[in-house]
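Encoded as structure tokens, here's the structure I'll be asking about.
A single protein chain has been omitted; all remaining protein chains appear in their positions.
Every chain is named by a letter (A, B and C) in the order it is written, and numbering of its residues begins at 1.
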Amino acid sequence: MVHQIDYSCQVIRRQQPNRSYVILTLESPEIAAMAMPGQFVDVSSDQFLRRPFGIMSVDREQGTFAIGIRVMGQGTLYLSRLQPGDKVSILGPLGHGFCLEGYDRIITVGGGTGVFPLFFVQQFCREQNIEGIAVCGYRSAEESILTEEFTQTACAVSFASDAGDMTVAGHAGIALQAVIDDLIETNSDISRTLICACGPKLMMKTAARLAKQAGISCQVSLEERMACGVGICLVCVCKTKKDDGTVEHSRCCVDGPVFDAEVVIW
Amino acid sequence: MVHQIDYSCQVIRRQQPNRSYVILTLESPEIAAMAMPGQFVDVSSDQFLRRPFGIMSVDREQGTFAIGIRVMGQGTLYLSRLQPGDKVSILGPLGHGFCLEGYDRIITVGGGTGVFPLFFVQQFCREQNIEGIAVCGYRSAEESILTEEFTQTACAVSFASDAGDMTVAGHAGIALQAVIDDLIETNSDISRTLICACGPKLMMKTAARLAKQAGISCQVSLEERMACGVGICLVCVCKTKKDDGTVEHSRCCVDGPVFDAEVVIW
Amino acid sequence: MVDMTVQIGSLKLNNPVIAASGTFGFEREIEQYMDLSKLGGISSKGLTIKPRSGNDAPRVAECPQGMLNSVGLQNPGIEYFIENELPHMLTYGCAVIANIAGHEFEEYGEMAKLLEDTAVDAIELNLSCPNVSGGCMAFGSDAYMIRSVVSSVKKVSSKPLWVKLTPNVTSISEMAIAAEEAGADAVSLINTLLGLVIDIDSRRPIMKNNTGGLSGPAVRPVAVRMVNEVYNAVSIPVIGMGGIMTGRDAAEMMIAGASAVQVGTANLVKPTACIDIIRELESWTANTGAAGVSEITGTIVKW
Partner (left out) sequence: MVDMTVQIGSLKLNNPVIAASGTFGFEREIEQYMDLSKLGGISSKGLTIKPRSGNDAPRVAECPQGMLNSVGLQNPGIEYFIENELPHMLTYGCAVIANIAGHEFEEYGEMAKLLEDTAVDAIELNLSCPNVSGGCMAFGSDAYMIRSVVSSVKKVSSKPLWVKLTPNVTSISEMAIAAEEAGADAVSLINTLLGLVIDIDSRRPIMKNNTGGLSGPAVRPVAVRMVNEVYNAVSIPVIGMGGIMTGRDAAEMMIAGASAVQVGTANLVKPTACIDIIRELESWTANTGAAGVSEITGTIVKW
């Protein structure tokens, strides 16, 4: 069965919460209906290749979804300037998202643009009555993003900043450690707890290590340079362990972007 | 003395008189102040090279000038979609325009997009109290352009269409012949009359021939594929006769686009 | 109705648009998005004797109107392909071409032998991959080596043999002539142009492999020129590729001399590109009044 993957989406809303980020709400009933947390979309700009962005949230009733954009180069600059009414070609939803089934507590650990797809995880938790704990790391309070939204959506939040001007001083790993310590101190049942990490490689590696130490499951969302976004060009690979222990190249775009932390070779 | 040539011009007005043409009024006090009839501008679009357009009119008081665009491919499509407020990078005014000094009657003969720079000639004639006669050839009345403006600006007008649905049936050459015949019948002094032609090559060639037969001076505005527009790449050449009779390659962009019909090798 | 079929030697294609090697995965993904029976053909990902895991990431660098890739022939090996991928590919209803790349001279023959008993429609000898050290591209830039490889494969294979040429040579027609003389049934060109993109802040090449192969619209004028050069030099069919994004681009390549075209990078920008290109090419051909698309081939009118 052949199904559509390329949608022309209208920009419904453009928000600029701070200097560094723009949030676009885009119309596509199909993508909104199908998208799962951790999946991404691949967006056309004035550049040659598409640009991948994690899906930040969906509004299935309105048939819209949102992405958060940090301006890094020409492509993101172009996209950050789109205005309501503009149309943009988007492939989506793409990739393997987080496997959230069977968990009753989900801790999201995000840094930088990694917080965007994790907000979708928290949105999902709220809908599904899963206990969501959001840990976010930022450079500084000024560069922080979605703090209000996380606070409203998750059951508990912990915001860290490198600059030391938020609740926790330091990186997201420190905040995550505190959350884990707290769970252990309060004798919480962590057998059905999952840590979802997305952000800088080092942060995800730390999250994976802390999770392992505490015996908590952990899934990480990897980022790699992409061309097609749909699995046909093999450029976006990361190294993963097969069941038999051998190393293979998996494609971030279709085999991921979310992988079980156990299989990732950092 | 170094002077500026590259201007960022804001679109002030966008008019679409008919299906085929868009007229953009652009702001640039400098270009408006310097431009002479027959000169052109070289406009950036979303394509790699700039696109040349004859200057259609200037409003020196408002500091604006206008160009008329016929959509032919990607570059003109992009430009035809510009909206008031948009900015565009423009080199100008460029090239050698018509030499209008010393004439007391000027007949402009235009076809297709060639009518645009000729409207500027008529505007100039009106300002300078020169008798302006405008001959325009179109495919059909539906595709005609600037007829009202020419009627208001020139002392006399003659509109021809291939489709036979305007004053003169046939091409601009037939209309020009009639104008010339009329001048001769009325024993007008044609020693200080000039024919300015711009349009399809065949039309200009005809105009040059009729002018020669009648002993009237004639200048033609040539079109050639360009890259730089300012004379430095030598791609836009046409063949011209030197004083000593030898043939040389002249650059349309700086040696032209307007040449004395006598020197052009068709 | 325009006849869209084309004949490449003994092989008849539904239409002249073939998905290029390495830009269509192993079709498991792409078959979700389009009806592959509509294609002229599919050239498989470059196959090697042994499975290869390819180069480390990053394997892609964007550049103006193009991209560099340095995949390095990641593939599960030809035997796995024959057992697990090919049977499924053969159900699509378009021609299936096995693109093979040898590291050693002998490997081409070995792989051709393995393909002999399969229903694969043609073999494309990749003598031009710029992303693996030794072999491959080195073979393709030496007319003597081309001759040897092609004739050795010809000896063991009865399949239509296409030879894929690299543009990184002084004279591509010399290479095409060598392939023709050694028995190639067609030549396909161009593979990618070797390029390098550096991140100026870290002073590191964007790609782990340092260099990579340039493809996409940026190379189209070079590809069209080479296709025309080769078309004038050989009498076997030429399969043209390099930067084809639209039906008009496909028409240009055919006018230059291509009997069929391959579409690579366009698939990565738009997964359904091939289908769009076929539709556009068909309607363009119809507008010219031609009865069949094959009439376009080589109709360039030089000045």
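Rule of thumb we're sticking to: a contact is a pair of C-beta atoms (placed from the backbone, for glycine too) under 8 Å apart; a residue touches a chain by one contact, two chains touch by 3 or more.
For clarity, every value in this text was computed on a predicted model and none was experimentally measured.
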Chains still shown that are in contact with the chain withheld from the display: B, C
Hidden partner chain, touching residue among C:R147, C:R220 or C:K270: C:R220
Residue of C:V6, C:V149 or C:V197 in touch with the missing chain, whole complex considered: C:V197
Hidden partner interface residues of subunit B, rising order: 1-6, 44, 47-50, 89, 91, 224-228, 230-239, 247-249, 254
Positions on subunit C contacted by the hidden chain, ascending: 61, 63-66, 68, 141, 168-170, 193-198, 200, 202-205, 207-211, 214, 216-222, 224-225, 228, 243, 248, 251-252, 255-256, 284, 299-303
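We adopt the following convention: only the chains that are shown with their structure count from here on.
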Topology of the chain contact graph, where touching chains are joined (line, ring, star, complete, other): other
Label of the chain whose CA centroid is most distant from the centroid of subunit A: B
Between subunit B and subunit C, centroid-to-centroid distance (C-alpha), Å: 48
Centre-to-centre distance between subunit C and subunit A (centres being mean Cα positions), rounded to whole Å: 37
Chain centre separation in whole Å, for subunit B relative to subunit A (CA means): 57
